[in-house]
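Take a look at the following structure, please.
The complex is shown incomplete by one protein chain, all other protein chains being positioned as in the whole.
Presenting chain A:
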């Protein structure tokens, strides 16, 4: 893939792509990579969600891309401005792994599954269907989302590449 056509999405970051460009985020562990796609206008969006809810935020100015409940509405807004129709958006998600296993499961340690649950709750509230997901497990993922096709490629160390 030509590097120029790939928009990088950092940790606790979100971005959109159109015109056949791709969105990519690397090293998803317990974070969730959530993508939205409007097939007709070919507007794609991706958020790298780190934490489930902004309720726990103790920052003075919150980074809205970091929390599931704030990142998804912001992503939709950005996509709408780029020409997407919110009624046509379809979601895919990957990540939310539990990287390390511990006998004492505090809430912090369960952050991956909680991120996934929270993303799903927000999507269902906004009535956005989830087309496919590759979440959970105990391994990291790198994902790339193509705005021409809406295909999400997921790479992991153990399982190589797969498409959803």
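Note that a residue touches a chain if its C-beta (ideal position, glycine included) is under 8 Å from a C-beta of that chain, and two chains touch if they have at least 3 such contacts; residues count from 1.
In this section, contacts and distances are computed from a predicted model.
Visitor: Would you kindly match the missing chain to its UniProt protein name, picking from "ABC transporter permease", "3-isopropylmalate dehydratase large subunit", "ATP-binding protein" or "Chemotaxis protein CheC"?
Guide: "Chemotaxis protein CheC"
Visitor: One chain isn't shown here. Among A:57, A:130 or A:153, which residue touches it?
Guide: Checking the options A:57, A:130 or A:153, the one contacting the hidden chain is A:57.
Visitor: Among A:11, A:82, A:126 or A:148, single out the residue that touches the unshown chain.
Guide: A:11
Visitor: Taking the full complex into account, what residues of chain A touch the chain not shown?
Guide: 10-13, 26-31, 50-51, 56-60, 63, 66, 97, 99-104, 108, 111, 138-142, 157
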